[in-house]
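With one protein chain removed, the remaining protein chains of the complex are shown where they sit.
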Amino acid sequence: MLEAIIEIIIKTAVIMAFPLGALPLIIHVERRGAAFIQKRVGPNRVGPFGLLQPLADVAKFMFKEEVHPSHVRPFFYSAAPLIALVVALLPLACIPIMGPFQFFDRTVYPEVFRSDMGIFFAFAASALGSYGILLAGWASNNKYTMLGALRACAQMVSYELSLSTAVVAMIFIFGTNDIHLMVDWQTGYWFGFIPKWGVFVQPVAAMLFLVGIFAESNRLPFDLAEGESEIVAGYHLEYSSMKFAIFFMAEYVHMIALSALFIIMFFGGYSVLPGLDLIPLSNPFILPLLQVTSLTIKIALMIWFFVWVRWTFPRFRYDQLMNLGWERLLPLGIVNLIITVLFVYFRNQ
Amino acid sequence: MSSIYYYLAGFLFTLGLLGTIFKKDLISILLCLELMMGGVSLLIILFSRSTGLLDAQLLVFFMIIVSACEVAIGLSLIIALHRKKQTIYTDDIKIITE
Amino acid sequence: MEFLSFVIFLILATALGLILMFISNLLGQKKKTVRKNDIYESGVNPVGSATRQYDIKFFLTAILFLLFDVEIVFLLPWAIAYNNATNTGFLIAGFVFFMAVLLVGYIFVINSKALKWEE
Partner (left out) sequence: MAYDILLTIMTMVFALMVVFSKKTVVAAFSLLMTLLSIAMIYFQLGTVFLAAIQVLVNAGAIAILFVFVMMLINLEQFQNNRERSKSKLIISILTTLIILGVFSLIINNNIEVLSAVNISDNSMKTLFDKLFTEYYLPFEMATVLLLAALVACIVITGSEKGIKQEQEKLQENLNE
C-alpha cells in the first residue's frame, strides 16, 4: 500500500513538474520569439541571453503586495485562482509521457490515473476550465471582469463543440479510447517513410482541434477575454501578485495539457520521432528515454507554433469569433464526421 | 459496505424535494430539482451495482439527457417570464394566461 | 486504486496552489489605501454596480452548447461501439438518422439568427 502511494506521488510530481518547470522557459521563448519576429532585442539583461528574467519575474510576483479590494466577494475571490489551477492540472493526470515499461519485475504505467476512460476524463476535466474564469469574473464584482468572464466562457464553450467533433472522428478512426492503444496505432510508417500519424488520416479534424486549443486557452488571436481596448484585462483585472500569476500559470498549463492531447491524437503521442528510432535499444531504459524526448520535442514545437501565431495574427472581433465557431467550424466538424464514418463503412463493405 | 450511499441518495432527494416546496424563486426551484435528479440517479447506480444489471446504468445515461433538456427549457421559460413580468417569484405569478 | 491515485493527484494539485498563494501572502507588503481598494474602472469613479443585466446572446450560446454537447457526447460511445460491432449496417443507419436530426436542429438554429452577433 505504502509503495503504491509513493509510486503515485512520484508520478504526480513528475507530471506536474513537466509543465510547471517548463513554464519559465516557455515565457522566455515567448518574449524572445516576439522580439525575433518584431526585429527587437527582447529581454537580455538578467543572466546569459536573459535566461534568468522569468525567475526574476517570479521573485517579483512573490514580493508584490496582494491587493485585496474591498468590493470583492472574499471567499470566491481567493478560491477562483486555486480552482483555475487545479482544473488546468487535472487533464495531466491521465496523459502518459512514455509507454508502459518494465521496472525490474513489473510493468509500470506512466500516467497517474490509469483507466480506459482516460481520454474522456481529460476532456471532462478540460470542460471544467471555464469555472475558474467565471468565478473570478463574478467574485471580482467589476463590470469589466464580469463581461470578460462571460465572453471567455461563451467563447470556450462554442469552440469546445467543434473540438469534440474532432475527438469523435479520431476515436472512430482509432476504434479505441485507450491512450496507449491510440499511440500504438500511430507507431510505424506508411510506405516506409511517412509516419503513421493521425494528422495524415484526418487533416480537417486536426485543424479543428488546433483552432479549438487556441480558443480554449484564450490565446491570441482568440484572446477576446482580455481585449485591452474594451475590457482592459478581462476576468483577472482585479487580481495582483501571486493570484494573478496563478491565473497566468493555469492558462499555460491548460495550453500544454491540450497540446499534449493534440499530440496524442494527431502526432503519435510519445511514439519515437523519425530519426530518433535509429538509435539501437541496447538497454531497456533507452526506449522510455527516447519516448520522453520525442514527446518533449513535439510539445516544444507546438509551443513555438503558439508563439508564432500569437505574433502574426491580429485579434478577432467578437462577432467574427462567434460566427467562425458556430457557422464555419461546427458544420465543418459535423460534415467531416459524416464523411469519415460513411467512407469507412463503404470501404469495408 | 457502501450502504451509506443509500442514505446519501435519500438525503439528496429529500433535500431537493423540501427545497422545491419551500423555495420561492424559480431558479432555486430548478436547482433543487437538479438535486433530486442527482439523488435518484445515484440510487439507480447503487441498485445497478447491487444487482449487477447494466440496464440501470443506461437508464442513468438517459436521465442525464432528460435533465439537460429539462434545465434548458426551464431556464428559457424563466427568461421569458422575467422578460414579460420582471419577476421570478412564484408568488407573483397568479394568473396562468397572458 | 484508480480512485486513490485520483485523490492523491487532487490533493497535491490543491496543495501546490495553496502554497503559492501563501508565499505571496507572507512575503508581500501590506499597505492599504482607499484608492487601492476601489473598483478599477479605467481611472474614473465607478458608475453603477456590476450586477446588471447582460446580453441574452450569452445565455443562448450556453443553452445551444448544452444541447449540442449532449448530442456529441452521445457519439463517443457510438464511435467506440462501432469498432467492436458485427451489425455495422444497423449502427450506420442509426448514425445517419442521428446526424439528420442534428443537422435539422443546426439549420434551425442558424436560420433563427439566435447566434447572430451585431457587427
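Order of writing sets the labels: A, B and C. Residues in every chain begin at 1.
The rule we apply is simple: a contact is a pair of C-beta atoms (placed from the backbone, for glycine too) under 8 Å apart; a residue touches a chain by one contact, two chains touch by 3 or more.
Remember, it's a predicted structure, so these values are computed and weren't measured experimentally.
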Answer for the absent chain's shown contacts is A, B, C
Checked against the full complex, the residue among A:Leu82, A:Ala136 or A:Leu150 that touches the missing chain is A:Leu150
Tell me, which residues in subunit C touch the chain that this view leaves out? 2-3, 6-7, 49, 51-60, 62-67, 69-71, 73-74, 77-78, 80-81, 84-85, 87, 90-91, 94, 97-98, 101-102, 104-105, 108-109, 112-114
Note that subunit B touches the absent chain at residues 1-19, 21-25, 27-28, 30-32, 34-35, 38, 41-42, 45-50, 52, 54-55, 57-58, 60-62, 64-69, 71-73, 75-80, 82-83, 87-89, 91
Logged for subunit A, residues touching the omitted partner chain are 76, 115-117, 120-121, 123-125, 127-128, 130-131, 134-135, 138, 146, 150, 153, 157
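Throughout what follows, only the chains that are shown with their structure count from here on.
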Can you check which chain pair, A-C or B-C, has more C-beta pairs in contact? A-C
Specify the chain most distant from subunit C by Cα centroid. B
Mean-CA-position distance for subunit B and subunit A (Å): 34
From the C-alpha centre of subunit A to that of subunit C, how far is it in Å? 15
Cα-centroid distance, subunit B relative to subunit C, in whole angstrom: 21
Which positions in subunit A are in touch with at least two other chains? none
Residues of subunit B that contact two or more other chains, please. none
Touching subunit A in the complex, subunit C uses residues 1-2, 4-6, 8-10, 12-14, 16-18, 20-21, 23-25, 27-31, 36-42, 48, 50-52, 54, 57-58, 61-62, 65, 68-69, 72-73, 75-76, 79-80, 82-84, 88, 92, 95, 99, 102-103, 106, 109-110, 115-119
List the residues on subunit A that touch subunit C in their complex, please. 4-5, 8-9, 11-13, 16, 20, 61-71, 78, 81-82, 85-86, 89-90, 93, 112-115, 120, 141-147, 150, 153-154, 157-158, 160-161, 164-165, 167-169, 171-172, 175-177, 232, 237-238, 241-243, 245-246, 317-319, 322-323, 326-327, 330-331, 334, 337-338, 341-342, 345, 348
Considering only the defined contacts, which subunit C positions touch subunit B in the complex? 56, 59, 63, 66-67, 70, 74
